[in-house]
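The other protein chains are all here in position, but one chain of the complex has been omitted.
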Amino acid sequence: MKTGFTHLFIPGPTNIPEPVRQAMNVPMQDMRAPDFGDLTLGLFKDLKRVFRTDTGTVFLFPGSGTGAWEAAITNTLNPGDKVLMSRFGQFSALWVEMAERLGLDVEVIDVAWGAGCPVKEYARRLGADKKGEIKAVFVTHNETATGVTSDVEGVRKALDSCFHEALLFVDGVSSIASIDFRMDEWGVDLAVTGSQKGLMLPAGLGVLAVSQKAMAASKTATMRRAYFEFSDMEKLNATGYFPYTPPTQLFHGLRRSLDRIFAEGLDNVIARHHRLAEGVRRGVRAWGLNLVAEHPAFYSDTVSAIRTPADVDAREVIRIGYERYNISFGTGLAQLSGKVFRIGHLGDLNEGMCLTALSLAELSLAAAGAKVEFGSGVAAAQKWYAETAPACRIHIAAE
Amino acid sequence: MKTGFTHLFIPGPTNIPEPVRQAMNVPMQDMRAPDFGDLTLGLFKDLKRVFRTDTGTVFLFPGSGTGAWEAAITNTLNPGDKVLMSRFGQFSALWVEMAERLGLDVEVIDVAWGAGCPVKEYARRLGADKKGEIKAVFVTHNETATGVTSDVEGVRKALDSCFHEALLFVDGVSSIASIDFRMDEWGVDLAVTGSQKGLMLPAGLGVLAVSQKAMAASKTATMRRAYFEFSDMEKLNATGYFPYTPPTQLFHGLRRSLDRIFAEGLDNVIARHHRLAEGVRRGVRAWGLNLVAEHPAFYSDTVSAIRTPADVDAREVIRIGYERYNISFGTGLAQLSGKVFRIGHLGDLNEGMCLTALSLAELSLAAAGAKVEFGSGVAAAQKWYAETAPACRIHIAAE
Amino acid sequence: MKTGFTHLFIPGPTNIPEPVRQAMNVPMQDMRAPDFGDLTLGLFKDLKRVFRTDTGTVFLFPGSGTGAWEAAITNTLNPGDKVLMSRFGQFSALWVEMAERLGLDVEVIDVAWGAGCPVKEYARRLGADKKGEIKAVFVTHNETATGVTSDVEGVRKALDSCFHEALLFVDGVSSIASIDFRMDEWGVDLAVTGSQKGLMLPAGLGVLAVSQKAMAASKTATMRRAYFEFSDMEKLNATGYFPYTPPTQLFHGLRRSLDRIFAEGLDNVIARHHRLAEGVRRGVRAWGLNLVAEHPAFYSDTVSAIRTPADVDAREVIRIGYERYNISFGTGLAQLSGKVFRIGHLGDLNEGMCLTALSLAELSLAAAGAKVEFGSGVAAAQKWYAETAPACRIHIAAE
Partner (left out) sequence: MKTGFTHLFIPGPTNIPEPVRQAMNVPMQDMRAPDFGDLTLGLFKDLKRVFRTDTGTVFLFPGSGTGAWEAAITNTLNPGDKVLMSRFGQFSALWVEMAERLGLDVEVIDVAWGAGCPVKEYARRLGADKKGEIKAVFVTHNETATGVTSDVEGVRKALDSCFHEALLFVDGVSSIASIDFRMDEWGVDLAVTGSQKGLMLPAGLGVLAVSQKAMAASKTATMRRAYFEFSDMEKLNATGYFPYTPPTQLFHGLRRSLDRIFAEGLDNVIARHHRLAEGVRRGVRAWGLNLVAEHPAFYSDTVSAIRTPADVDAREVIRIGYERYNISFGTGLAQLSGKVFRIGHLGDLNEGMCLTALSLAELSLAAAGAKVEFGSGVAAAQKWYAETAPACRIHIAAE
């Protein structure tokens, strides 16, 4: 029988802060009540701050990030539209697959898993697209499968430098609210996230921010859609309502999690993610293991994908961690299966939790046959955390 | 400031039983953990019992009932397919609208709001469709806007009597798990419900049961789809997993709510809904008011739509109830706005709750100007409940 | 199997408001943490407002109101001290019994159950006690067994008019935070309550307010005590700590319930209790039944003890209510067993809940053989609630 906490270190769903859990434990309510908008209008407003957009529109679709991907595509593009995408991990690959299924003409650039969005190649192809045939450019900001963060701003510059008018789609599912993301500044047109990552909620909401340009495109886009139709949402959201029954308990949780994000400060949230992630990476280095991310410029502050030694099956590491030590690591997906395990380090987290992940990873790696010195990764992370510790986190009046 | 319970009498979301609320208050977990299927496979199995199907396949889409409507259509039909639908309330109207948006050729039969599915007219048209151009027939089993239950079995007979092969789609959002529904016996091909009605959960899951015939159709159906794709779900669901992150907390709640349904007995659940609903209807009759449902054969056991007197604005009844008496009634939708308020009586309910609804409706009606004798509706319902009370509900050992 | 809410109408524990339930659902914490006092010091401060005392000291004993009774006695009196008490219900009787067990010389005045504290007789005896042998006078402010509220202020006047120095003990378990109580103004020395009544929490805390005079008495009182020792509490409470582990989850709930009380306004809370109680009493009168309380001056605004007709066993009413209609009424205690059932109407309550109690009482009475006209009590209460309804309870901006 398992005892104690289940240590959750997958890259989403993330650990839910206690106050957020409290806030979701509500009875049901009438989503057509006259004061319902008091709750929801504030959510839309504050989510815009999370996306760092003043002019965009935020939608909350009951569903998942995958649903928000579909909403983004079907509302703004037309069947057969040419789009530019790159594939360097399981989630960017799935997005390509979705685009193809939905009838887009996808120009895919395959990149090694471990690299990020090929900004220069994007620039080249956009520059070559003199007729403006490319209607949209897709970037997976943080590839959750490989722990790689891409340069969205660079893609914006590539677009701008050739005056290209393609829409810029960004999958920010595992970056937004955790890694620096600037919708307006970077000219992102469609930014997708989900509730179960940096927003520290259960799965259940696909969250999508849409630029004015993309909203305009949605008025004429001819792709078939119904459930994910922007205009239905837009009309009812204006006063805080929804075209179908939304998961109100998640809204209460979202209210509380947004309050937490702004109480900490969004910049501080992002800085904390970086500091905690760096501790994990130093731990990995101390083990003598490699990240999938090829270069520090790609290192993700929300998830580290760690290559096991060649003779160690990563699935075994994960299995032992789960069965024996009550910890959930992320698995290696698709071509990384058996070669990689992942430590998610995003959301509501602190030093102690990251050290737990490292200490149990050491136990699991060792049990799976890896030559890892006990305590080595923990020590490297501790050193970093000690060096970078804020003098005092909470203020307590002198006794 | 409001004090005391908020009395929730909308036809969904419904009141969540305490044990179900408890069960949902869980930390997040890894939806790829090796034992995750222990939870989910049982849900699929037991949901089949709720749909009363042995051979069907059940899907749980993160989303809403509306999403499940879309899943049903896009997976089994082709663009331009002719379908037969009827419109007699807001929800059947919305379904028609969705079908049109998704590119179907919808043959709509408009019926007075207050009547149900025009079974004879369906039979006539199906009989006339010698070439089998009608690919699907849609029935809204329980029209939530009007409190009308339709004869699904009759439609099956209409299909069978002319050997018509159209798929039979049923919207059972506000009937399944509350009103008698028999998927296999009635030959339903696609049956839709949501989590927030008879399943007594928050909104967040679109639940869909699919017959073998419809599953076969999905293999060749050419309508564009991605998020709602059956085959992705089917493949992963087989071992208890999902193609994208599902709302695991709802699964824990669903486990508990299914346990409750079977502990009570599905037939008993249905009988209880009828008995409680009949009490409400007798109350309405005692007030001298009319239901929207035109005929007792149409009376819904999950929601009563009540016409206010001509000089009383139903919105005022609802507003007073909400502001002054902390009760949520359902509003009159579309053409019924201002003329109708609704009492939802489904899910986790008992006599006392129905009497609360009636007593507060009396207060709200009176305050809005209706001539309703205080206590009259309550008394009529009490009489019925007393006459039909089970001798003893719980067994308590002799002291 | 029971379905729907369990309707709770005992006079404590009372229904817990949802936000209070949320607040209590916390992980454990260190009750010696440096910031723990941030929580507890505010509780002591705000509880003083509830007791309406500026100069008193409030103690929170893990335990029950009975424990707080004992704390009050053992800290301020000496073995063999003469005290004046009156007995007119089960709880005043139990307090007498405790005083005797603890070694006091109790002068008991027995009064008919249904009357309250015999103020004039108290005045007579105090006036006759020229030597000041009576060290304390006890008053049960609200006798929960009979639904009788006594005149505490009158007892203070009786003491003052003969310049008697006895301590004034008040059992306010079922009155404080629900019925007007004024510690300082009435010169109460020891006021007892529990968490599970007007404070809308689970049982688990005995709450005691102590005047400066009683605190002074505690410095020399020689009765044996340890767990309930004031001085241990006093010393540690000063900085927000406790001499033994307190139930921190209740403190979080208390914080939220105090916030609610002050958001509504203590005077408004008291007025609401009166209004809701009066509705219940009018319902009882409409049934043709009598309260135990002999005179309107004694009517309790927190609980009504209702005599069943001579040929109807009140236990049967309660049993039927519980088994068949999922409602808990209070039972008749001691000599009232079988003759009385009680409706608790205190704490987090509204009109709808009181009407539920009345409608289910009608059903239960009828099933037990009482001749009660269905809807009659409900109608009487509805009339009163309608007449006294605030124009609008919540503010909703014009649509």
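Chains: A, B and C, in written order; residue numbering restarts at 1 for each.
Throughout what follows, a contact is a pair of C-beta atoms (placed from the backbone, for glycine too) under 8 Å apart; a residue touches a chain by one contact, two chains touch by 3 or more.
Please read these numbers as outputs of a predicted model, since none were measured by experiment.
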Sole contact to the chain not displayed, among B:His7, B:Arg21 or B:Arg315: B:Arg21
Touching the absent chain when the full complex is considered, from A:Arg49, A:Lys235, A:Arg324 or A:Lys371: A:Arg324
For chain B, the residues touching the chain missing from this view: 18, 21-23, 25-27, 34-35, 394, 396, 399
Positions on chain C contacted by the hidden chain, ascending: 5-6, 8, 10, 12-16, 21, 24-25, 27-34, 61-67, 69-70, 79, 98, 101-103, 194, 196, 202-204, 223-229, 243-250, 319, 322-323, 328, 330-331
Chain A residues touching the omitted chain (full complex): 1-5, 7, 15, 17, 25, 260, 263-264, 268, 272, 319, 322-327, 348-353, 355-356, 359-360, 362-363, 366-367, 373-376, 378-380, 382-383, 385-386, 389-390, 392-394, 396
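Please note the rule applied: only the chains that are shown with their structure count from here on.
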Farthest-lying chain, centroid of Cα atoms versus that of chain B: C
Cα-centroid distance, chain A relative to chain B, in whole angstrom: 35
Cα-centroid distance, chain B relative to chain C, in whole angstrom: 44
Gap in Å, rounded to a whole number, between the CA centres of chain C and chain A: 53
Chain B, residues touching no fewer than two other chains: 5, 15, 25, 319, 322-323
